[in-house]
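Subset of chains shown; positions unchanged.
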Amino acid sequence: MDVLLDGLTQALSLLFSGDRETWAITLLTLRVSLAATAVAALVGVPLGAAIALGAFPGRRLLLAAANTGMGLPPVVVGLVVTVLLWRSGPLGGFGLLYTPTAMVVAQAVIATPVVVALVAAALQQVDPEFLVQMQGLGATRVRALLALGAEARLPLLAAAMAAFGAVVSEVGAAQMVGGNIAGQTRVLTTAAVLATSRGEFGLAIAFGLVLLLLAFAVNLVVTLAGQRPR
Amino acid sequence: GAPAAGSSAERSLILATTTSTQDSGLLDELLPAFTAATGWAVKPVAVGSGQAIEMGRRGEADVVLVHSPAAEEEYVAEGTAGRRLLVMHNDFVLLGPEADPAGVRGARVDEAMRRIAGTGAVFVSRGDDSGTHAREKSLWEQAGVTPGAPWYQETGQGMGATLRVAAEKAGYTLSDRATHLAQPDGLALLVEGDPGLLNVYHVIEVTTRAGERVQPEAAAAFADWITGPDAQRLIGEFGSARYGQPLFVPDAGKPDPTG
Amino acid sequence: MTSRSVTSRSVTSRSVTSRIGCRDLRVSAHGRELLQVPELDVAAGEVLAVLGPNGAGKSTLLRALGHLGGLHRGGDVLLDGRPAGSRDLRSAVAAVLQRPILRHGTVAANAATGLQLRGVGRGEARRRSAPWLDALGVGHLATRPARTLSGGEAQRVAIARALAVSPRVLLLDEPFAGLDATTRADLLADLRVVLDGLDTATVLVTHDRDEAVALAGRTALLVAGRIRQLGATERVLDRPVDVDCARLVGFTNVLPPAVTGRPDVCVARPEHCSAVNGRPAGLRIPGTVRRVVPLGGGTRVDVDTAAGTLACLAPGSDAPPPGHAAVVTVADQHLRRVCEPAR
């Protein structure tokens, strides 16, 4: 139990003593996770919307795939991305392995099915007449979709937060494609793992708490943004 | 002299090494000095010995720093590797519960292994083909014991995690001294100093025979530097401040104890 | 080529007057044809009422005309006489759907939606839509969350929202259902004035013949996906062309030639049929009283005859008891001759 208390103390001191390394790691975590979430959203939102609103063959298969994809083991995603980015791999020429970019790629792969499945679920729940009514008030396709998005704002935000939560907290892929290189690809989860394997449990828990704080802050910003008066 | 900062950003090598060098903090000490001295930035990838050697074999790393002599020799024998140089050593220790139910305290290591097997006391193995695991397997072999369930348990994890499992299960385990010193694990040091417990680290150059994107000049730079006087001095000093004793003994240029 | 030139000729000949219309419009869902309208035109300033039984395809017609929703559509929708794409229709059309679909947010935000979707800024949109909320008697609810409105209040907001965009084409799907009688009466009068002023072409789907009479110069009767009759409202309501149309506009008693001895099928309204006192002239059909239903303002007597069960509606409450013989009488002036229903 004292380990937990210790962790709390260390978390506070890490944050408020302005430990530069901790801040750098936190910032990198935020950057990588937000970028991965953004990429996942860019790919996943249209796909999820198409699944929810479209009527093309293979719709249900895609949805089942997305649902399964939520169980994509990060370790395996990390490994596959690593193999692809290997010097001997097809994308080796870019020299991306062990860079934040590679982490973004791997985490985006992890987050995309989450986004697809949850966006589809969110949009399917809005009254199907909603889009029709928006069209009937002069909405072009894009504006109607935007209005639909605004209407399903809360579950869409939940989807975004689920995706962000999935990537910010995962460690398997981050470790494998990032390599946990200090100052370059070390993020809060890999730092926590390292601290654990060094036996510095208090520090590991401190990193975990910082991570939770970060997640909460992002959630807060997103939630407040979603509840702006309209 | 050191190259311009601009180009140093471009020049980076991948070092595949074992978790013990990272977990002990040695890399944090060495790498900045290496970069300052040669202009090469380093991406250290700390993984199991098996994975580190595999990365060298596939040309995914430029240089490998590991402690698994048998696997290393096999790898070098394949002919794709470059120089294999002795860097340093520390030693393995046999740890166990303070109560020592198998009564191994102070015994020779092969006798200790036999007693553990004989009493059926829990022994926790890393089971991950790491250098430590490889050494443990050869110790069982020397002791003439074939370990098995239920007393023999494999964690498949790194040293730190394995130490904790052993502590929780009040079992015996084999560990490198550095990790044991670094982690307050509550296990007692029962057997040490046996010649069979030497833990030797080699640096191995990867060549373009393993993959066309390998940077042999980087491999040479690292191998030369880490066996050079500056690095050897850093290795010799590392850990004294914190643990009151050095964690590694620099060995560059000495005769290789593993043959 | 020939059929093309014919089409374009007929299009041009209408383009002067037709604001919204269609040619050969077809809608199907799951392989079933829901609607087939070879030709329809509504001029600017005109109101066309569409009457039809439940499931006839009225809402489908409105949606097809506005290119609303994901229907399997064939044929052309014409705007100002020219075939129009969805984009053209979006800027011209405002629709009030059968069920008020409001967004999350306040009533004021909802009323401004149409304008905002057309690119008007938020403040401006609210300013311009506020008077319409007042006009529909829901101005005092402007700051209320739309989801807490009563059914009729929501319906009014939906109407205000559509009128606020001053559309060139207005599609109304039973807009007055759910409004209280007083509001409805006032709104009928107000809407007439507003529509005259806006120069809007309006298609009004309704089940209420009085609404059609009050608002629409022409009325179309839609049965099973096809327009069976289209003409001046008063004529359509009084001179149905076939049995389905007759039923639709209230001539629910159908009297086949075999019963009447006349060459055509005749139809009559229950309120013009009597089971009580044989009128001097007209048709007399004997039968047995099946049931007597007292209906507040009057009594409905259902009589089993050779023409099936005929309903007679009369003020007062005197009626022969069930099981007794009765003669259903209709005055000649109240009989209408129709064709057999087209199949």
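To keep things simple, chains are lettered A, B and C as they appear, and every chain counts its residues starting from 1.
Keep this in mind: contacts are C-beta pairs under 8 Å (C-beta built on N, C-alpha and C of every residue); 3 or more make two chains touch, one makes a residue touch a chain.
Quick caveat, the model's predicted, so the values are computed rather than measured.
Engineer: Let me make sure I understand: only one instance per chain type is drawn. What is the full copy number of each type in the complex?
Structural biologist: Whole-complex stoichiometry, label by label: A x2, B x1, C x2.
Note that only the chains that are shown with their structure count from here on.
Engineer: Averaging the CA atoms per chain, pick out the one whose centre lands closest to the mean of every protein CA shown.
Structural biologist: A
Engineer: Using CA atom averages as chain centres, what separation in Å is found between chain A and chain C?
Structural biologist: 52
Engineer: Between chain B and chain C, what distance separates the C-alpha centroids? Give it in angstrom.
Structural biologist: That gives a centre separation of 86 Å.
Engineer: Measure off the straight-line distance from the CA centroid of chain A to the CA centroid of chain B, and report it in whole Å.
Structural biologist: Distance between chain centres: 35 Å.
Engineer: Multi-chain contacts only, two chains or more: what residues does chain C have there?
Structural biologist: Residues of chain C touching two or more partner chains: there are none.
Engineer: Among the residues of chain B, which ones contact at least 2 other chains?
Structural biologist: none
Engineer: Along chain B, where are the residues that touch chain A in the complex?
Structural biologist: 14, 19, 22-23, 25, 28, 43-46, 58-60, 158-161, 163, 182-185, 211-214
Engineer: Okay, in this complex, where on chain A does chain C touch?
Structural biologist: Touch list, chain A to chain C: 55, 127, 129-141, 143-144, 147, 150-151, 153, 230.
Engineer: In the complex formed with chain B, which residues of chain A make contact?
Structural biologist: 86-88, 92, 97-98, 179-182, 184, 194, 196-199
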